[in-house]
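As you look at this complex, bear in mind that one protein chain is not there, while each of the others sits in place.
Order as written gives the chain letters A, B and C; numbering starts at 1 within each chain.
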Amino acid sequence: MKETYIKEIEKPELRNPVLIEGLPGMGMVGRIAARFLIKELGARRFAELYSPHFPYYVLVNKKGSVRLVRAEFFFWRNSAIERDLVFLTGDSQAQTIEGQYDVADKILEFAAKLGIKVIITIGGYRKEADDPPKVVAVSTNQALLENALQGNAVASPAGNPIVGTAGLLLGLSKFRKIDALCLLGETHGYLQDPDAAKGVLQVLQTMLKLQVDLKGLDVQIEKSKEIAGRMREIEERRERYAQKMRKTEEKRMTYIS
Amino acid sequence: MKETYIKEIEKPELRNPVLIEGLPGMGMVGRIAARFLIKELGARRFAELYSPHFPYYVLVNKKGSVRLVRAEFFFWRNSAIERDLVFLTGDSQAQTIEGQYDVADKILEFAAKLGIKVIITIGGYRKEADDPPKVVAVSTNQALLENALQGNAVASPAGNPIVGTAGLLLGLSKFRKIDALCLLGETHGYLQDPDAAKGVLQVLQTMLKLQVDLKGLDVQIEKSKEIAGRMREIEERRERYAQKMRKTEEKRMTYIS
Amino acid sequence: MKETYIKEIEKPELRNPVLIEGLPGMGMVGRIAARFLIKELGARRFAELYSPHFPYYVLVNKKGSVRLVRAEFFFWRNSAIERDLVFLTGDSQAQTIEGQYDVADKILEFAAKLGIKVIITIGGYRKEADDPPKVVAVSTNQALLENALQGNAVASPAGNPIVGTAGLLLGLSKFRKIDALCLLGETHGYLQDPDAAKGVLQVLQTMLKLQVDLKGLDVQIEKSKEIAGRMREIEERRERYAQKMRKTEEKRMTYIS
Partner (left out) sequence: MKETYIKEIEKPELRNPVLIEGLPGMGMVGRIAARFLIKELGARRFAELYSPHFPYYVLVNKKGSVRLVRAEFFFWRNSAIERDLVFLTGDSQAQTIEGQYDVADKILEFAAKLGIKVIITIGGYRKEADDPPKVVAVSTNQALLENALQGNAVASPAGNPIVGTAGLLLGLSKFRKIDALCLLGETHGYLQDPDAAKGVLQVLQTMLKLQVDLKGLDVQIEKSKEIAGRMREIEERRERYAQKMRKTEEKRMTYIS
């Protein structure tokens, strides 16, 4: 495989489709959110993206089979309004600089072919404090941004970089006359963060007039909080120990010097 | 050399050929197994693979000559049943992400040209415990996998990545209508591990109805166990020393603080 | 985006244009100088350069919008003499070796298309001492170099490497029959250094017979000196502490051994 390549399994007719991207990234916010919607809505897989810029390993399936690292496209026919959804999620992002640009470009080329005019990308946003996580929004289109803010997102401060596919899709979408919005769930980012994903999903629901029950995420949230709590404890203990050592060292120096 | 390139020395007519790949990797399991079979069966070299993704050095031969880092194809005419074997082994794997995909692709292209319908790749599988090493199998084809399990391999748990050529050949084989199986010998992986290779060869023998005497490996196994033993001793001593230092440091702190 | 790409917003007729390049680099000297001139002269943006060799993120604008990392071309119509100026500045340089050559090449190709015969690149020059910062000049053209020396620059000692776009534009300009000069402002280089940029601008003013008031830079200079001062203090305290530790350690050894 010399080139990034999209294999179409099915060619669905889509009405006014919106693409929602959630690849792995900080806190796995995008991936958790996209996968949750795919599962709850029963969206259907219709295309796979392979790339020589993805990590060079294969993953073992439950059935003892294997598959390349890949990204996958799903679609969902909206019966309420005439706006079908396309989802993009996967195992990984491209591993090199040039690969990142190439994969984002191939996604946009495919999106254009599907007649997609709006893309929503999902990611994580580094947060320091312990306040309830906000959802930060940026967009290439003012109306789309307004829409997100009405859905309870907050505008991003200037100067922030948005790294990886979630960002590049916005940057490159301008060359394709596609509007794009990025929703970033605030997260500490070391661990899977379903809480941040839930925040993003709440904004998405309002924006897209979806009615998906998000309770299914609460078990995941409980579990991840437990893990985070234990990690923090270990970290704090390690920190106290390191501090003690530093002080002891300083004291000893004072005695001698 | 701008492109990966296969130089054909001879164009053998092959009957129903199976490709067995064993390039360097964890514990050198694949390479040891492939080279042992090549030698014992008297398989014959017929093609060389060169690539600008291989390390940029040459190796000195016994005759004071040199050659590029390369992989080599061998074939063996099976007189018992109508299934010839092709072997692939070599000095190295590709050194970059894109190179890994490219080399695996070129191998598959060549395999398709040779009329190969089944590929068996060999590698190492990280093991922690000290139990006798198992052979772990995954496959793109359920019948092939069954075949390996009957030969005493065990199915791989889900979620495992198989890194490098041994994995990518499976992942990419689907685009070529070639079935593929990967046999991974459990190994600690720091050193050459002929014991793990022997395990894989036992499975292979059963699967392919080969009758190769594996005793020739036992000397290698003895020697590598000896080396491993000595390494372990050094490691343990180092570890005990480090522990002692940590404790001393903690005690000292307790006195002072 | 597979290739570095220049998007032309406007196609100005330029008279005898000179290109002044100031991309991010050591002490941000080039970027500060180019941006200051662009702002003071009211130069006008007319082209954008995008590249898959730039970092793979997007930047958030003040308006909550985003854009790809990019470089930008500006032009300024000179009313005093018939020599218009073109400026090139941006967010980043290319991130890979091959990318650096590629981007520099694309810039030169575009410059040739604009009828540019002279390029002046701006960068930082590592200085050790605390003397007032000099401006170091090198050129592919002896007359241009003389011109810079008359403007109070000093010639560079031999053997120095000039890294990145500021250097490569000179090296590659020879293939395009474009003359090029590089002005390097001496800087410690850890922080933004508007003082070094001012030095370069003074040379540029003389060379190009510009009359731009440089006072606007003085506030920036004050601020950056303050920051540098504070950084230095912290660094010195850290150094004194480390020295003390080393001495203590040596003493203790003397007692015991």
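Keep this in mind: contacts are C-beta pairs under 8 Å (C-beta built on N, C-alpha and C of every residue); 3 or more make two chains touch, one makes a residue touch a chain.
These figures come from a predicted structure and were not determined experimentally.
Participant: In the intact complex, which of the presented chains make contact with the chain not displayed?
Facilitator: Result: the unshown chain touches B, C.
Participant: Consider the whole complex, including the chain that is not shown, and state which of B:58, B:158 or B:231 touches that chain.
Facilitator: Considering the complete complex, B:58 is the one touching the chain left out.
Participant: Name, in rising order, the residues on chain C that touch the hidden chain in the full complex.
Facilitator: Counting only chain C, the missing chain is touched by 97-98, 100-102, 104-105, 137-140, 142, 145, 155-164, 167-168, 170-172, 174-175, 182, 249, 252-253, 256-257.
Participant: Which parts of chain B face the unshown chain closely enough to count as touching?
Facilitator: 1-2, 52-69, 95-96, 99, 244-245, 247-248, 251-252
Assume only the chains that are shown with their structure count from here on.
Participant: Kindly list the shared contact partners of chain B and chain C, in label order.
Facilitator: Common contact partners of chain B and chain C, which must touch each of the two, are A.
Participant: Looking at chain A with chain B, do both copies bring the same residues to the contact (over half shared) or different ones?
Facilitator: different
Participant: In degrees and to the nearest 5, what turn takes the CA positions of chain A onto those of chain C?
Facilitator: Superposing chain A on chain C takes a rotation of 90 degrees, nearest 5.
Participant: Could you state the distance in Å from the CA-based centre of chain B to that of chain C?
Facilitator: It comes to 51 Å between the two C-alpha centres.
Participant: I'd like to verify one number: the distance from the centre of chain A to the centre of chain B, where each centre is the average of its C-alpha atoms, in whole angstrom.
Facilitator: For chain A versus chain B, the centre distance works out to 36 Å.
Participant: Please set out, as single numbers or ranges, the residues of chain C touching at least two other chains.
Facilitator: none
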